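All protein chains of the complex are present and in place, except for one that has been dropped.
A, B and C label the chains in the order they appear, each numbered from 1.
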Amino acid sequence: MTKKYDTPLLDELEKGPFPSFVTEIKKAAAKNAMAADELGLLEKSFRDKVTYWKHGGIVGVRGYGGGVIGRYCELAEQFPGVAHFHTVRINQPAGLFYTSEAMRFICDVWDRYGSGLTNFHGSTGDIILLGTVTENLEAIGTVFSMNGFDLGGSGSAMRTPSCCVGPARCEWSMIDTLDITYDLTQEFQDELHRPSFPYKFKIKTVGCPVDCNAAIARADLSIIGTWKGPIEIDQDRVRDYAKKGMNIQEEIVNLCPGKCITWDGNNLAINNSDCLHCMNCITKLSGALKPTPPFGATILIGSKAPFVIGATLSWVIFPFMEMKSPYEEIKDFIRKATEWWSEYGKNRERIGELILRLGMREFLEAVGLQPTPEMVKEPRRDPFWFWKEGDLEGKPWESWLK
Amino acid sequence: MTKKYDTPLLDELEKGPFPSFVTEIKKAAAKNAMAADELGLLEKSFRDKVTYWKHGGIVGVRGYGGGVIGRYCELAEQFPGVAHFHTVRINQPAGLFYTSEAMRFICDVWDRYGSGLTNFHGSTGDIILLGTVTENLEAIGTVFSMNGFDLGGSGSAMRTPSCCVGPARCEWSMIDTLDITYDLTQEFQDELHRPSFPYKFKIKTVGCPVDCNAAIARADLSIIGTWKGPIEIDQDRVRDYAKKGMNIQEEIVNLCPGKCITWDGNNLAINNSDCLHCMNCITKLSGALKPTPPFGATILIGSKAPFVIGATLSWVIFPFMEMKSPYEEIKDFIRKATEWWSEYGKNRERIGELILRLGMREFLEAVGLQPTPEMVKEPRRDPFWFWKEGDLEGKPWESWLK
Amino acid sequence: MPYVIPDVVDVKQRKTDIGPPHYKNFLPPVIQKNYGNWKEHQILSPGLMVHIANSGDKIWTVRVASPRLLATDTLREIADIAEKYCDGYFRFTTRNNLEFLVSDESKVNPLIEELKAKKFVMGGIGSRVSNVVHTQGWIHCHSAAVDASGLVKCLMDEFIDYFTTKETPNKVRFAVACCTNMCGAVHCSDIAFVGIHTKVPRIEHERFKDLCELPTTMAACPTAAIIPDPAKKSIKIKEEKCMYCGNCYSVCPALPIKDPQNDGVAIVVGGKVGNLRTPPKFSKVAVAFLPNNPPRWPEVIKATKKIFDAYVAGAKKHERVGEWIQRIGWEKFFAVTGIPFTWQHVDDWTYAFETFRTTAQIKWVK
Partner (left out) sequence: MPYVIPDVVDVKQRKTDIGPPHYKNFLPPVIQKNYGNWKEHQILSPGLMVHIANSGDKIWTVRVASPRLLATDTLREIADIAEKYCDGYFRFTTRNNLEFLVSDESKVNPLIEELKAKKFVMGGIGSRVSNVVHTQGWIHCHSAAVDASGLVKCLMDEFIDYFTTKETPNKVRFAVACCTNMCGAVHCSDIAFVGIHTKVPRIEHERFKDLCELPTTMAACPTAAIIPDPAKKSIKIKEEKCMYCGNCYSVCPALPIKDPQNDGVAIVVGGKVGNLRTPPKFSKVAVAFLPNNPPRWPEVIKATKKIFDAYVAGAKKHERVGEWIQRIGWEKFFAVTGIPFTWQHVDDWTYAFETFRTTAQIKWVK
């Protein structure tokens, strides 16, 4: 039933110890014509050193403005199986947990309607189902929804939120990353499925500053768990580490960015008021140190890939926010922030870019926040800055210059 | 002969321990009508909280395009003595050394032709003679030149080079700052006296990275002495410091940015290959440590005040240049750099701003240099960059990818 | 939950905006019980760790490499194994690895044996190389200047020992992006690869009119190289301002930039995202261009090895690649890796000044 191609270049990539994506494609190709042509096309790309996909087209599921990436092949005649080869993004379960049952269901759907090829997962977090044709999209959407799954985001919309494994299997999680992700995803279903923002808006949540989901680098809104209490120390276990050969001075004390740890060979002391909450000591002395409540999150905004103004990392907006269900404060912030952005943002301008264009003040005032030093690495440099009517009213210096 | 003013506000500034500039003005005012009106005018400025000087006018000495800052008073009728109140910039001797004789000569000139008020020195380094009238300028120029002095720079010209005290009275000077300054000043007399650049061009030379003349912050061309040899250690003297109470670990080892010093309580060791040549250990253990040859200078370009693109610090162009009389290499560089700048620079664009506008490559190619990692804190970030015809010719990777 | 796929699908049954299934449905009972109450974990081997709850309960995780691109057959095989040893529970990591979640200690070793037998590759836990965050490449994207999965395969084949056994000073995060849109985490990875172009886009004036919007196209250009060409109802590109970034093509199909002869791969290094020790860092260019040489990209792999080996040899414990470079200095980085420093390393874009060395602090390298 499926076409066979000679794939000498790709065959090369079936060698070697790391599991081979070529083998995967071949597995699917053995029983799926789309996958077979994907294999043939890919070999041609490898030979010609060029992509043969066309610039995306708009396809989708009724009632949704996104969730499907339209894809057509430049060489449709030669590879008819991939003439249409759309991707369906399915919103993953928070934390990327699965059961065999659920996975088999996904496989069944994809064997029936698609190429049999998937990505677990896309960089944003979605389940990526690679390759189907326009006619199948409605059915795919229906079957998934009948079974409790829904499409993920694409286009100028809220994107599928994602998170680290957090409280499900990590001792350091200071917030419920899975619940936050699930709750925000549900809250913003409309924004997720019906693109109405100037551009994409991504949310990533991690349980602590270790940031196992790259939240600070790949999310317009980065929610990073943190703590306010002192670090609890189990001295015996610290000594144990030392006994087992850890050089506490080198690996813990010297690497502390707050320069707030001391070790006298027997006791470890932390001056918590200088702690920067970086997590180094806690992770490297795993089990011996423990952050203590209050727990909450630092909320940062604005990270993204390089276009147009250069790659950004998210920056602090709320140094500390409590993160208790139903998460009203963060939802309220997201609403205000995206409203402001939708009003002032240009087409294809991320929220961080807009803030950089209009200035933090415009943004902070719009969302009802005051500036705090935690928002900056350092205050501004050159001595000219804007004043708004009223900034100097009432001689503000009088109150602190006592 | 001179007018008297009530100066209650200024009188307040005759009180207090620090020597008073008001007392100085009063001293001059007692015998000089210009100084007297300067005093009256200043009191008025203090009262009204505003300057009363007009935007500069163009005045000068024949054959020179600079050296005099024209200054007229907005309140000429009320204060006729300062109706004209031009500043004459006299090129200081390198290192700011004087003899009583020379100083008396300067005073004589200024009592005869000016207000009797001076600045030792202006921020650029000149002797500033404050306040004279247009008619006196030719005579002032003549008398100074008859006695071996010349005007300093102003306007869009080479500015008066200056330096730290260097080899004249400092054990750390690795280059002859005074001689370099004198020599470059002589070499570029024409550029200094006849503005023909897009904007000002300042040169500051210091004997070592301590930078006692703020070369890196206030000069388009910063010449900073440095060394390539190992740091010589007199262990006895180091121990002496320790004995006298210095905490070598805290003050020397921990503060070394190269993290290349160790101290075992008895011996200090420096891993010179990691030394950043910052001078901290050498200055704080003064007398115990000594830089050794080869000596030379790091040459940096581009520092300036905030307009228009924000304040800059100079950045490295030559990591290391030998600085031997007659300093042909640096002169050649200055000539090439200022030629390129004069060709491409806009009016009022400093050389550093031009480099930032056109890119380092344009500049480096114009002056015949190749890029080196010492020029940057870090390589560029976002993965798009220019290629010129030929950059990839001959597959440059083949040679280093062996 | 019994999943059903009716033979005849009635699209009217479709519900919208139900969102993803609740994560609780997929958590093993031991996790549900000890959710948020973990005490600590121990790394037992590069592919095995155990998390211990305050209650004393434990869960074992066996981590397995995945090419991310998976056929349904493989997914079913995984499901079968999970059923056999994990009551059907497993997960993926944020870096595309697969994790079997074992609640019953006695099943850990048998699971490992079966995985070995089936040629699954275990590892990636601890201070070592883990899987590669990457993108679509020639598999699925119109924008790809290079393939992604292929490059990942070559990289991981090369560094496999560092996944399965050997340690590195700290975790080494690779990432691959097939174009400068950088759908991978390239801009903040220890060592990352990005497909780049080196020639100006070609303008298809006829198609421009129909397919592209002038303001959007102009706004897409980071260097304002695009100006209107009213005569042609199209645009012009000021060649000397073009950095070949390809962003104009992202918004306008009439500006193809792909070029088999001149596209290539750049290597950027020293980024990180975690807040440990030093703040998150951007990656910086190490190698500005290497040829796009499928199927094995030998030049890219060789260059990567130079960087990787220098890091492993030179870094102190817990130092990430960027922290190592920060300590030794970029002049030493280029010296110890033998990579030449070229024009392309010197920034000339928005933050160029911030990257210039505004200090006399220099290390001498031979």
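The criterion applied here is as follows: a contact is a pair of C-beta atoms (placed from the backbone, for glycine too) under 8 Å apart; a residue touches a chain by one contact, two chains touch by 3 or more.
Being a predicted model, the structure only gives us computed values, none of them experimental.
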{"item": "Chains shown that the absent chain touches, full complex", "value": "A, B, C"}
{"item": "Residue among B:V133, B:A168 or B:L358 that touches the chain left out of view", "value": "B:A168"}
{"item": "Sole residue of B:E250, B:D264 or B:E328 that reaches the chain not shown, by the stated touch rule", "value": "B:E250"}
{"item": "Sole contact to the chain not displayed, among C:P67, C:P169, C:P280 or C:G322", "value": "C:P280"}
{"item": "Given B:W53, B:Y344 or B:W400, the one touching the chain that is not displayed", "value": "B:W53"}
{"item": "Missing-partner contacts on subunit C, residue numbers", "value": "275, 279-280, 351, 353-354, 358-361"}
{"item": "Interface with the unshown chain - residue positions in subunit A", "value": "209, 211, 216, 224, 226, 228, 257-259, 273-278, 298, 300, 302-303, 312-316, 319-320, 356, 359-361, 371-388, 391-392, 395-397, 400-401"}
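Here is the rule we go by: only the chains that are shown with their structure count from here on.
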{"item": "Chain whose Cα centroid lies at the greatest distance from that of subunit C", "value": "B"}
{"item": "Distance from subunit C to subunit A - Cα centre to Cα centre, in angstrom", "value": "12"}
{"item": "Separation of mean Cα positions, subunit C and subunit B [Å, integer]", "value": "48"}
{"item": "Subunit B, residues touching no fewer than two other chains", "value": "310, 381-384"}
{"item": "Contacts with two or more other chains, residues of subunit C listed in rising order", "value": "180, 182, 187, 222, 245, 282, 349, 351"}
